[in-house]
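This part shows chain A:
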Amino acid sequence: MPEVLVVDDSKVMRDMVVACLRPYPGLTFTHASSGLEAIERLSLQPYDLLVLDLNMPDIGGIEVVEFVRSQDRLRNLPIIIVTTRGDEASRARALAVGANRFMTKPFTPDAILAEARALLEEKRG
Partner candidate 1 sequence: MSVLHVVFKVDGAEYALPASDVLQMETFTGATPVPGAPSHVAGLVQVRGRVIPVVDARVRFGLPPVQRSLDTRVVVGQLGNRTVGLLVDSAREVLKLDPAQVKPPPPLVVEGARGFVKAVAQVGPRLVMLIDFPRVIGEEAPDGDGQR
Partner candidate 2 sequence: MTGSVDLADFLPAYLAEAEELLGAAQRHLLAVEASVRRGLAHPRAVRELFRALHTIKGLSAMVDVESIVSIAHWMETSLRHSDRAGGRLPESSVEPLMEGLREIEQRVRQLAAGKPVTPVPAGLLERLEALEAAALGTDPAKPAPVALELDATVSARLSAAEREQLTVGAAGKRAVRLDFIPGAERASSGITINSVRERVAKLAEAVKVLPLSGPAAGGGSLTFVLLLLTDATDDALLEAAGGPPASVRALTAAPAVPAAPIVTTEPELEAVVARVEEEPEEQRRGGGTLRVEVSRLDEALERLAALVVNRSRLTRAVAALTAAGAPTRELTAILQENGRQLRDMRAAIIRLRMVKVADVLERLPLLVRGLRRSTGKAVRLELEVGDAELDKAVADRLLPALVHLVRNAVDHALELPEERRAAGKPEEGLVRLACHGGASGLLELSVTDDGRGVDAEAVARRAGVPVPATSDGLLDVLCRPGFSTRDAATSTSGRGMGMDIVRRITVDQLGGELRLETRPGQGTTFRLRVPLTITLLDALIFECAGLRYAVAVGSVEELIDVDAARLTRPAGASGVVLVERRGSAVPLLSLERLLERGSPDGQRGGTGAKALIVRQRGEPVAFAVDRLLGQQEIVLRPLEDPLVRVPGVAGATDLGDGQPTLVLDLAALGAARSGNGRRERAT
């Protein structure tokens, strides 16, 4: 069963992302409310997909992407970053350091589901 780590300091946003991805069969979800927690969880347990907010306290999404890509074990973990208008520069940075896709708020449930499906199937196949 594919495990998804959803990282956002906004609980509403995490809930929204989970609701959007729910229709994909068999996913299980873990929430992380900070970039630090995400890194801790990633260092302790494998995941199949990372959905990541850019704007978080202490360390933001970019630093999480950098950390992930610096780890051999996590080199192939698919990452979707979730951005907002105004994040263009950070988004470019995140893609440059290794995020796979980005979604800009507002996005539709179908749009993020399609991205997740593509990444999960690419990884499996």
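As a selection rule, all candidates are chains of the complex that A comes from, given by their letters.
Definition applied: contacts are C-beta pairs under 8 Å (C-beta built on N, C-alpha and C of every residue); 3 or more make two chains touch, one makes a residue touch a chain; residues count from 1.
Computed from a predicted structure; not experimentally measured.
Only one of 1 or 2 makes contact with chain A in this complex, and that is candidate 2.
Residues 9-13, 15-16, 19-20, 22-23, 33-34, 36-37, 39-40, 43-44, 55-59, 63, 67, 70-71, 82, 84-86, 105-107, 109-110, 113 of chain A are the ones that touch candidate 2 when the two sit in their complex.
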